[in-house]
Structures are given as structure tokens and as C-alpha cells.
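What follows is a short report on a single structure.
With one protein chain held back, the other chains of the complex are shown just where they sit.
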Amino acid sequence: MVVVMHAAASEAEVSDVVDRVTHAGGEAFISRGASRTIIGLIGDLDHFGDLGLDGMPGVDHTVRISTPYKLVSRDHHPDRSTVWLGSGETHTPIGPGVLTVMAGPCAVETEEQTLEAAELARQLGATVLRGGAYKPRTSPYAFQGLGRRGLEILADVRSEIGLPIVTEIVDAADVDIIAEHADMLQIGTRNMANFALLQAVGSAGKPVLLKRGMSATIEEWLMAAEYVAQRGNLEIVLCERGIRTFETATRNTLDISAVPVAQALSHLPVIVDPSHSGGRRELVEPLSRAAVAVGADGLLIDVHPHPESARVDGAQALAAEDITEIAESLTALATTVGRSYSAPAR
Amino acid sequence: MVVVMHAAASEAEVSDVVDRVTHAGGEAFISRGASRTIIGLIGDLDHFGDLGLDGMPGVDHTVRISTPYKLVSRDHHPDRSTVWLGSGETHTPIGPGVLTVMAGPCAVETEEQTLEAAELARQLGATVLRGGAYKPRTSPYAFQGLGRRGLEILADVRSEIGLPIVTEIVDAADVDIIAEHADMLQIGTRNMANFALLQAVGSAGKPVLLKRGMSATIEEWLMAAEYVAQRGNLEIVLCERGIRTFETATRNTLDISAVPVAQALSHLPVIVDPSHSGGRRELVEPLSRAAVAVGADGLLIDVHPHPESARVDGAQALAAEDITEIAESLTALATTVGRSYSAPAR
Amino acid sequence: MVVVMHAAASEAEVSDVVDRVTHAGGEAFISRGASRTIIGLIGDLDHFGDLGLDGMPGVDHTVRISTPYKLVSRDHHPDRSTVWLGSGETHTPIGPGVLTVMAGPCAVETEEQTLEAAELARQLGATVLRGGAYKPRTSPYAFQGLGRRGLEILADVRSEIGLPIVTEIVDAADVDIIAEHADMLQIGTRNMANFALLQAVGSAGKPVLLKRGMSATIEEWLMAAEYVAQRGNLEIVLCERGIRTFETATRNTLDISAVPVAQALSHLPVIVDPSHSGGRRELVEPLSRAAVAVGADGLLIDVHPHPESARVDGAQALAAEDITEIAESLTALATTVGRSYSAPAR
Partner (left out) sequence: MVVVMHAAASEAEVSDVVDRVTHAGGEAFISRGASRTIIGLIGDLDHFGDLGLDGMPGVDHTVRISTPYKLVSRDHHPDRSTVWLGSGETHTPIGPGVLTVMAGPCAVETEEQTLEAAELARQLGATVLRGGAYKPRTSPYAFQGLGRRGLEILADVRSEIGLPIVTEIVDAADVDIIAEHADMLQIGTRNMANFALLQAVGSAGKPVLLKRGMSATIEEWLMAAEYVAQRGNLEIVLCERGIRTFETATRNTLDISAVPVAQALSHLPVIVDPSHSGGRRELVEPLSRAAVAVGADGLLIDVHPHPESARVDGAQALAAEDITEIAESLTALATTVGRSYSAPAR
């Protein structure tokens, strides 16, 4: 950490900073410049953060040099991790060398719709079925998901189709019931900084899919993962799903650079959600291509047997007629980048 | 709602949209332009949202015309509301004609610190004491607040100093204990879209202070308020606390326009947090002046008896030596804009 | 400047950085931390920037500590400046202690319209007349202004009404003709980083009104001012006019904090454009109040005798019926904050 003093800071103020750091067991190096003094600190960063140096007289601001997360960083674990989902026949890896497709309906509506969507997912080469039972909706008047009934439908479809399931959790009170029915718990973009939920999920004993908050920096995203990791759960997959910018032509702006940046900083797998990023069906294929090419470990894709009557986000769901083209695209690209992926021949 | 068809949409696709709308009890007006057809819809908007028109063949996009919130809108309640806090001697209004200052420490650390901060708050003319017992922190390694012990300290200080208390809630499981100790429950910026928490708080029978999400639009903020209102609780105060932009000179960018805009759309009181917006002590006074002048119904201000050793956000907390100047500033401005406010003579 | 080395940087790479700095006449202090080494530099910053330290092997990134602008900074000129416009009877100050209102039509359309608008401006207490002859428009098919004829109208109106004139310049080739007709040259938001234009204007011998770029940081804005200053012209007034964010309820987001921040970093006067910030007539008055209260040195306001038929931005122009209320508002606030301003009694 570097402490930058005000141009007008006094010698006594500089000494006070140095004293507080050294009393806390750190070391401080003073560099006196033409216009101001800076103080370089060496020691345990978290401790310095709690020292309140920012609020001391004469301090202009502080600059952090090292990363504030540990367990999820590559300093802690230099090799990239693989997270495993499900068990037995449905045991599925997410990580280097694999292109894992997670697909399914944005919201579970009926058993029939979910089964048809799961069939589309399979045709897309998905090895994980996604489906929402609890839906966080901007409007309280919008369809909020089937809740427990949705979980049961997902579990039924899993036993029929043989794919492990990922579903979103929005309330810490639902951890047990969801962990009982699903193979992976998803934290949505609106809850990325819901620390109580992160901690509850960290203790649930299931892998976690952590979406980036819609205006979160990559560092804040990794800090959210650290909340989960701190509870002893390192089975975390990061999901980039677009950030909020001034551009209105797309629902969100897919931050494609976040994939290599997060993979360089953290050992956790990073996947991309092209459906929520673009918000439009015709963008799913090109954004999926970009994601695979940039090095993403997987994709999270909305599919729906009847997008024209979907209760949630129909505009972005792939329909049956879109599947073949995108499966061919992914097959070609996965080969090019050296990742295993296969969609069934049709 | 207006449905904009693709330039290449067929007559059959246009008819399908009209049919779905009329079957659902709405009316549809077709306007055929030189390059494309648009369809104006009349009827219950929420219903149209669930019709999934966005996903229909031939539809380019839909444009919503009316607002999606009801209970918190001025259509529902044309006059601006006043929210009352506490009872008996501490009965305190927030709304038109009053400038309500809420002040206190960002985090409760000790009884002594809280009492000293409360004294500073009183000198600042505060009629509400703020203090954090449960702190949502970006880092799991940072001080997370005293929890229940913090609530007890706040309650003790209230009985000593006679100010009603507002404190943040971060977990729906804590609703009862916090509602028991505090006079108003605060939803922080990170939880604005934590709908489970909004609903829990909506049922708690206490006024709610709802901070705007750091990248939430004003409309999404009002939708979050609608979640609380839908549970029968219209005692809601909105708090603008700065939004996330590319500017790094300030912690956040205070969206001062949000005050008149939200007041025009909603009947709820709107206050401003100049401490978290600017993130720097020297900006608290000018931003408070701007907030009062623009028409804010109140201010939420960090004060600390010893900012240089504050465990959280010391850089933005006012200290004893700052109080007089800002109290004088607020006195002059409150008079100018016709709001009642008074700080004790020193 | 601080150079942060990669965690894996070698001793030789550290030495190379130190050598390059010392050969260039600077000093370098090495601080070795647990996980990485940082190097503090002392000396002439601009020189270090050109040393290309960012691109050296082993360097992770560099952190600048001091400000990159000089002539416009308060280090260069600790007292806040006053800029004077016009001469003789129209000699008008912009700076501390004064609230300077610049008002007029967004675009000059006819002599009659400009004269009527100038009359409204006078009623608003304006001491400077604004009016656009060359309009930078997003669409090449939109009205681009009257050009030279517009300048002549402005000059005619000036001699009739006795107010100095500010008008926008969009092409360096027009410097002479505009400088001949106007008292102050305006650089619009789209041209803030048009360095050729900044340099041309810096040599024109007239005061400059420099609008902030719509996504410029405050530091970049001050660097743009430095381009003008470097040509020997320190008669610069900064104008905050809203920045681009995700919020769509307003045309731009007025960054009210930019006023005190820019005033603390630079000695130049800072004014606010409430018309382009909000983009809506009903926001002009509350945003003007906020601007005066926060400490702005002036306001730039669109007025139009017939907004309903304005060729540019009619939605945000004040009309005759709005003038009295805002003039009263400004009178009360100017008194409160101790700035001289007066609008004629009506």
C-alpha cells in the first residue's frame, strides 16, 4: 500500500502515519518528492485497511498495490481449477480443456416445457441443465417463478434426461431445499454483493455459479467469490453476463476481456452468458463464438421450446431452429481452441 | 406499450401480435409507416409484459410508455408523502417542509464512540441517529460490524440522547431483532435488488430507508420501493447515494437530478447521502448544500468523534471541528428553501 | 510516480527500471514487499511519462501521484481566478463572489428570435448572451446553424442589448471570424479533446468557455484546459454540462461534485449548464439551485421566446413564463451563498 500525503502535509503528520504503521507491525518507507511525500508500506494489507490511514490528518489518499483476495487468487493456487458437478453418470467437469455448455429455460414453467427445453439443451451439447424456479424480477408484478414446484420439476427432468442441474437461489432461507434438489447453486447478478447469501451458499456443500454484478468491477467479483471460499467452498465457477454501460443497443455490454483478466487473477473457471449479455436471440451465436475463442470455460444459454410464449425473456431464448447452427459453430471453435465439446448428430 | 415490428415483418406476423393482445383483453392500433409497422397497445401493461410479445416472430422490440410501478407513484397518490419515525418525544417527520438530518457513525464500534457521535449528530441538528451494526463489506476480511451488540448499543444511546434510530439490515433472518431495536430499517445500495429482503422488510411494520443501487436507474429504484409497498408498507424514504460512473475523483457520482426526478414520479420523500457520494470529508458540505437547494427532504451524514481511527470510511466522516460550519450552511439554506431545520447554538 | 513490479519480476528488471530513471536525472526508492517490489520515483513527472516505464520487462503498472497539469492548477496559482469578458460598458467578470448567468437561444434562428431571447436573458439577470451560430449536430441532416449570418445577428443584438457574447466554435478555420464577432469562444463537449481546436482557440486572444467532454474525467478536462493555457491564454472558464451514464431519465447526469472538485484542483472559474444536463425544462430550476448552492461561479441557460417551435433542443429551453420563478430562486440563493447577482424587477 502507498500512502500519498497532501502537498501541505506537515512533518508531524508524516510521522504519525509512520508511527501507526510501525506500531501495527508494518514497515514504512518515506519518499519525499518535489511537491509531496509518499509513504510505501510493507506488511499485511488487511491490517493496514483497518488502520484507517485514509482518515488521518495530512493524508490525501491511499493506493492499494496487492490484491485483496487470497483463496481464489492464483497466488494461492497457481494452476487453474476444475470444478465438478453432479455424481455418477452425471459427473461433469468445468475447467481447462473442456467447453461446458449449460442450457435450459430461463424460467421453469411446466414439466412439459422443461422437458422439451432439456431436450433442446442436449441437442446443443449441454452437459448441465439450467432452469429458474425462483426468479428475481425487477417488477413485483412479474412472474416470480414456480418456487418449490419448479425445483421438483427440475429434479424430475434430471432423472429423466440425466443432466446435473444448476438453479438460482435468491433467499438464504431456501439454501437447504435448493441444495437438496439441485447440483449447483447460482448467485444471480443482483445478489453478487448479498454477502449473507454468499456465506449461506458457501456452507451448503454444493458447487456455486457466481454471476458478476451488473456494475461490479472484476476485483469486486473476485471478492464476492472470496466470501464463498472463506466458508470452505472453493467449488466456484465465475460467470460474466454483461455489465451496465450507456449503450442501449444491447441489454448489457458483454465484457469479453473479463474472461482472460479473471482467469489471470484467479484459478476459478470462468464461463459466459451470451443470452443475458446481448438480450437478443440473434446475438447468442456470435457472442458464444467470441466467448469460446477468448478462452471461456463454458457457456450459459437460454433455450425455450416456444420463445414466442415464454413467460420470461423470450426475446433472447434460442428455439429449436437455432440449435443446429450454433452447435456446429461451437464444434468448430472448440476444436480450434483445443477444448472437448460434442453435440449429438441430428 | 408500442410494438415495433421488423422492417421485413409479414402481415401474418402483425396479425398474430394483434390477436394475442385482443385475446388478452387489450386493444391494438396498427400504424403502417414507410419502412415498418408499429402497433400501439392499450390496456393493462403488466399483462402485456407477461404476454411475451418481445419473443414473437416479426417483432423487433417493444417500447413501454407508462410507468411499471403503482403504489409509490404520484398517479396513485398525487400529494407528496411525509413519513414519520419513532413515537412520543422522538416522533420525527421526513417530508415536504422539513429538512431532516440523519447523522451518526458509519459503524457502531463502542458505546462511548456511539454516544460521542450521537452528540455530534445533535450538534448538527440531526433528528435521527444513524449507525451500522451489520456492515456489508466488499472484503470478507474487513470489519463486519458488531451485530447484535451494536443494536444494543444503539438502543442504549437512543434512550440516553432521545433520537430515533435507523440501521442497516443485510439478512432477512435479522428482521425481527432489528425491528425490535431500531425505528427505521435501512436497505443498503448492494441490496436494493435483493427482493427477498425487500419483501421481508415490507412486512416488518417499520419505516424503511431505501438506498439507490449503485448502478440502478431511477425506475428500478422505484420498482424496488414497490416491492416494499406491495407488502402494505408505504412508509418508505428514498436515499440517493451516488451512482457508479467512469469518474474516479469521487467515490461515486452524486446524481443530484435524481432528487427532483424521483419526487416528480413518486410521492415518497427523497434524501441524499453526501458522505458516501463524494467519499471525502471536504465534499460533504458542498454536496449537502446542493442537496438542500435541489429540494431534498433530508440528508444522511457520517460523523465520527475520531475519524482518524474509524474502523470504516474514516475519510468521509465529519469530525467535531466540521460541525459548526455545515450547521450554519444548512441553517441558511433551509431558510432560503423554506424548510424547518435547527441546530443548537454552540 | 510509483512503479509496481510484477510479483515474479527479477532483480535485474528492478535494476533496469532504477537505471533508466536515474540516467534521466530522477531518483528511485525501492521498497521490497512480501509479494512484490514497488519503486517510488522523484523528479519531473512528464519526463518519466516519456521514459516508457510501463512497457519495460517486469513492470506490472505505474501509478501517477501528482497532477499532470500545471498552468491551470492551484499549485501554479493558489488563488481562484476571475475571467473578464467584453470591455467598456459590457465588461463582465466570472469568478468568486459573482454569480454570472449566461443565457440565450441554443441556436440563432432569426434576428427577431435572437432579440427576443436576449430580452428574456436580460430578465433572467444574464450578463452574457449565449447563442449558437455553428451547431455540432449528431445528425448531418439536422439544422447546422446559420454560420456567419448567425454571427452577424449576434453582433447586431449585442450592440442593441449591450451584453457580451459567447458562441461555439467547431472548426479551427473559423477562429478569426468568430473571434472578430464574439467576446468569448465556446468549446463544446464533443470537441473537448479536439486538441487542434484547443490550440487554435488558445491563440485567439479571447476568453474561452470549455465544456467538459461527455465522458471525460475531471483530470482530462483540466488537461484540455492546459492545452489552451499552454498557448498563453489563461482566460478560461470551465463548464460542467452532465456526463454520460446508464441513467436515461435525464439527457445526461449532472456531476454536481465536479464543481467543488475542479475548483479545488484548478484556479479557473467553473460554471454549470443545467439545460443540457437535465435536457428538460422542468429540471432547469432545481439544477440551477443546486449549482449555485454547491458553489458554481455561473450558469449557462437555454432560453427561447417560442420553445414549441425551436429548431434545436426546444424541450429544455426556458420560456417567458418560466423566467420570474427562476430569477427569484437565484436571487435568494445568490444572497445566501454571498454572490452578487441581480435580475431586473418585472
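Should a chain be cited, it is by its letter among A, B and C, assigned in written order, with residues numbered from 1 in that chain.
Assume contacts are C-beta pairs under 8 Å (C-beta built on N, C-alpha and C of every residue); 3 or more make two chains touch, one makes a residue touch a chain.
All values reported here derive from a predicted model rather than from experimental measurement.
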Practice problem: Return the single residue from C:Asp75, C:Glu119 or C:Glu220 that touches the missing chain. | Solution: C:Glu220
Exercise. Looking beyond the chains shown, say which of B:Val4, B:Leu115 or B:Ala332 touches the absent one.
Key: B:Val4
Self-check item: Residue in contact with the excluded chain [from A:Val108, A:Leu254 or A:Ala343]
Solution: A:Leu254
Quiz item: With respect to the chain omitted from the figure, which of A:Ser139, A:Thr245 or A:Ser309 is a touching residue?
Solution: A:Thr245
Quiz item: If you put the missing chain back, which residues of chain B would it touch?
Solution: 2, 4, 7, 29, 31-36, 38, 40, 42-43, 63, 65-66, 75, 215, 244-246, 248
Quiz item: Since one chain has been left out of the picture, which residues of chain C touch it in the full complex?
Solution: 46, 49-50, 52, 54-57, 59, 61, 68-69, 136-143, 170-173, 190-191, 193-197, 214-215, 220, 223, 226-227, 230, 244, 304, 307-311, 313-315, 317
Quiz item: So that we can see where the missing chain sits, which residues of chain A does it touch?
Solution: 215, 217-219, 243, 245-250, 253-261, 264, 277-278, 282-283, 286-287, 289-295, 332-333, 335-337
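By our rule, only the chains that are shown with their structure count from here on.
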Quiz item: For chain B and chain C, what's the span in angstrom between their mean Cα positions?
Solution: 31
Practice problem: Any chance you could list the residues of chain B touching two or more other chains? | Solution: 215
